[in-house]
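Only one protein chain is missing from this complex, and each of the others stays in its spot.
We call the chains A, B and C, going by the order they appear; numbering starts again at 1 in every chain.
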Amino acid sequence: MSSSFGNIFKVSTFGESHCYGVGAIVDGCPPGMALTESDIQPQLTRRRPGQSKISTPRNEADQVMILSGTEQGVTLGTPIGLLVRNKDQRPGDYKEMSQIPRPSHADYSYQMKYGVRASSGGGRSSARETIGRVASGAIAEKVLRERYGVEIVAWVSAVGDVVSRDLTLAPLTRDQVDETIIRCPDADASPRMEELIAAARAEGDSIGGVVTCVCRHVSPGWGEPVFDKMEAMLAHAMMSIPATKGFEIGSGFVGAQMRGSRHNDAFVMKDHGLGTATNHSGGIQGGISNGEPIVFRVAFKPPATISKAQHTVDFDGKSVQLEAAGRHDPCVVNRAVPIVEAMAALVLVDLALRQEYRHPKS
Amino acid sequence: MSSSFGNIFKVSTFGESHCYGVGAIVDGCPPGMALTESDIQPQLTRRRPGQSKISTPRNEADQVMILSGTEQGVTLGTPIGLLVRNKDQRPGDYKEMSQIPRPSHADYSYQMKYGVRASSGGGRSSARETIGRVASGAIAEKVLRERYGVEIVAWVSAVGDVVSRDLTLAPLTRDQVDETIIRCPDADASPRMEELIAAARAEGDSIGGVVTCVCRHVSPGWGEPVFDKMEAMLAHAMMSIPATKGFEIGSGFVGAQMRGSRHNDAFVMKDHGLGTATNHSGGIQGGISNGEPIVFRVAFKPPATISKAQHTVDFDGKSVQLEAAGRHDPCVVNRAVPIVEAMAALVLVDLALRQEYRHPKS
Amino acid sequence: MSSSFGNIFKVSTFGESHCYGVGAIVDGCPPGMALTESDIQPQLTRRRPGQSKISTPRNEADQVMILSGTEQGVTLGTPIGLLVRNKDQRPGDYKEMSQIPRPSHADYSYQMKYGVRASSGGGRSSARETIGRVASGAIAEKVLRERYGVEIVAWVSAVGDVVSRDLTLAPLTRDQVDETIIRCPDADASPRMEELIAAARAEGDSIGGVVTCVCRHVSPGWGEPVFDKMEAMLAHAMMSIPATKGFEIGSGFVGAQMRGSRHNDAFVMKDHGLGTATNHSGGIQGGISNGEPIVFRVAFKPPATISKAQHTVDFDGKSVQLEAAGRHDPCVVNRAVPIVEAMAALVLVDLALRQEYRHPKS
Partner (left out) sequence: MSSSFGNIFKVSTFGESHCYGVGAIVDGCPPGMALTESDIQPQLTRRRPGQSKISTPRNEADQVMILSGTEQGVTLGTPIGLLVRNKDQRPGDYKEMSQIPRPSHADYSYQMKYGVRASSGGGRSSARETIGRVASGAIAEKVLRERYGVEIVAWVSAVGDVVSRDLTLAPLTRDQVDETIIRCPDADASPRMEELIAAARAEGDSIGGVVTCVCRHVSPGWGEPVFDKMEAMLAHAMMSIPATKGFEIGSGFVGAQMRGSRHNDAFVMKDHGLGTATNHSGGIQGGISNGEPIVFRVAFKPPATISKAQHTVDFDGKSVQLEAAGRHDPCVVNRAVPIVEAMAALVLVDLALRQEYRHPKS
């Protein structure tokens, strides 16, 4: 259960950082849709390590192979097997750390849970695990785009204390997001973000940040009350991404400071029917989409693995000073952008397909 | 699927605001545990309406009845049926609103989803739905307490812009929390919170707030990577509570501003084994509990139903001015405290029981 | 998990034989369908005890109450709570048996599983548990009938060694089935079946039998390969009914004796498109319905609780002679007819709704 997500469009992932490969099975993809590796690769390439100077130097092409579920480039409606090889493994880098649980990493808690753990690189807790999500999410996105017209765009809205201006109403595209290495389309903020990261890296340190995501053209009526409200599924999805610490939908924590008369989104007539004048709701009311853009934010902590010396204790409780070897990201948010988009797509496609059997006349 | 939660300890709820009753089935409760209505009623009573001047005057005793699953006060391991009658219904209050979707309420989105909706009181989107959660959560808490020693305490940490001082390290009890109507154990902040609510109510308005929750004595090793990480399950659970807008674990959005060298929780020796010097992780690393207290915060928006006039449109798009009748809370956070505790208990008990089959020797 | 069934149309049941009541929650019923207790009661009445001289004299009206999920007789799309009170309990009847596990009953295995068990009447293993299924199944049937035109009819096709002639091709109705107490529409076999039961009862004994079920007008395309093939779901559903020992689809065990050239169902043109000349497949090929009637058979063992003396041992291993008190059915098949229909309906409605999102153009 732990490595599966979704009800109708269901993803099961596998793979550790230093095993043969990582991947996923996508079960429940609608039949008859054109699908080849070229639909999946772009998001994997946006996620892959080594793509810029602000990311880990681990070099992985992360080429995806479709193992099953399509014939002559068309989905059969059967499970789609996806595989990406692990290639640039350097297990030797992790020797010292096998005795020392890295602070704020998963070494200790995995050991307590399983009584055993991968000896190098984070194993299943490594961010390489997200490859299966990104590959599956690319398929989900294609279903959402072709069947429902949905667009999903995420970007970096904060690094450390540098915050982008609010771009949630701008009709941003992924190309615009990708214009900077940091994937922040605010020309003022992005160079300062990159400087912050460079400074952290120079000191062997790391830094946190925030990713904002907007999903446009989501039909009204998606989301399953009570427990599978759209915001609940999004929160679940986002907080399952490694290194996340917070989630906000619409007004978020600021909304908790407001009065109802100001927070309420008045209804107005729009081209397609009722809409709202403001969007503090983030496109969701009572757990169900209302036709406005879905807007949410995800907080990422600074990566736990840093080369700067840390005082800590080893598994036996002996005091040690740890200077982590290995190749690591000083900041994950730019590479997290396609992961956030993928998880959003997995949530939306499943809720969309779960709504199909109702066909209500509103 | 939409009204069920949990894998081993599984809750399925039912009920609208104005039907015969609301309740739940709890399937998977361990057999042989003492259980009567008196174990469940206290949390329902903390949640019930009409308990103080800052809550809705709707008067419901919310007495729970156990329909099945116990004999002579002991759980059989079979499904526990739970029922609470709806008594103080006044459907007439909602007549006008049947033509006017309340801004930021679920009227419009439910209509779009189902093509039909309860004519009064919010139906399934009403907060009365949470009764089934609170009753089930009380059972979950008893399992957690007796079997694992877990304690769960939540309180109001903000109302509007009034913020309590940080109490996450204080060994708070529920009795201390209940000393004030607002359920904020900060003697400075609580009267100011109550004033804010009184002011909002006086103007026919409402106001938002934040609930903080701490879960103590959670064993290391609970939480199921990849998708059912403990923070992901908690986020799912909390964001499924009506009116929630945000979730933070540990350092939350503030953590996104920090550097790794400061954010990392160094390991230290404690009585029971390894622990951490700080707790920015909120007790969870890699999705798995590490033995430190689980600490999280939930943002609640101001209630959508207000009697203050609102300009909006009706279902046909005609401009109207809405002044909502009915009996409503000007702020939900004090009544949300037992709901947050209940959902935390449902997450923890399920992850605890899911871990049982592994019995690793760490 | 153990008391829930279905993916989209999901049923969760509760209740022991001698607790307050038994019932179910039906989650996922399509919204906007007319539904009142009168749609559900007839099948409960066909199932209820005391309806004829060949059934247990326990007297239960088994009146169902809808607790939630409808308003003004129309489904809201929200969970439908269903409750039937237990009334004619006589726990005293079971005193002796609390020390002696009844042979072939669930007393021993429940004790081993839970370490505790209901002290009387079978608890959760009692056939009263099937009330929740029958009530839920009646709702499922209504969806199937109104939305897809499906008809489900089951009847008793064998009692002991008395076997009905093959009626799977006859356009039987439930009224025809109900013309005899035994619910076998073969005028030759039915009196002999009733005699067999009367003879068993006279000796304090019981006897087994077979129920055959036909589902007509099932659309092609229902059933989810690989693991949720229609015959797999039907087998699961039927073998979850108390006292079942075998399941056959189409040709069944006789099919295992045949050659392919005779067993294969050749395709022919029919009014609505392709059909098959014979139906050894029982309406299912590759786990997916092909448009022909679904035909299956379910074997029921003789009820385990008999008043005839049995040599056995008590929980401590001491030899005893058991003469069971209590009120019991000498044969369950006539009362099992609506249970088989209900479980068939639950399988079909779920597979039908699971197919909806595909809308293939064949």
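What we mean here is this: contacts are C-beta pairs under 8 Å (C-beta built on N, C-alpha and C of every residue); 3 or more make two chains touch, one makes a residue touch a chain.
Small disclaimer: the values here were computed from a predicted structure and weren't measured.
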Across A:Ser12, A:Ser164 or A:Ser240, the one contacting the chain not displayed is A:Ser12
Hidden partner sits against chain C at residues 1-5, 7, 13, 101, 103-106, 108-116, 124-125, 129, 158, 160-161, 200, 203, 205-210, 220-229, 231-240, 242, 244-253, 255-261, 263-269, 273-274, 276, 280-282, 284-291, 299-306, 308, 310-313, 315, 317, 354-355, 358, 360-362
Could you list which residues of chain A touch the chain missing from the display?
1-4, 7-8, 10, 12-16, 19-23, 25, 27-28, 31-32, 65-72, 74-81, 83, 113-119, 123-124
Chain not shown, touching residues in chain B
7-8, 30-32, 77-78, 225, 353-354, 356-360
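By our rule, only the chains that are shown with their structure count from here on.
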Of all chain pairs, the one with the most contacts is A-B
For the copies chain B and chain C, the interface residues, called same if over half of the numbers are used by both and different if under half, are same
Provide the C-alpha centroid distance between chain A and chain B, rounded to the nearest whole angstrom.
26
Length of the line joining the C-alpha centres of chain B and chain C, rounded to whole Å:
39
Multi-partner residues of chain B (at least 2 other chains):
1-4, 7, 13, 113-116, 124
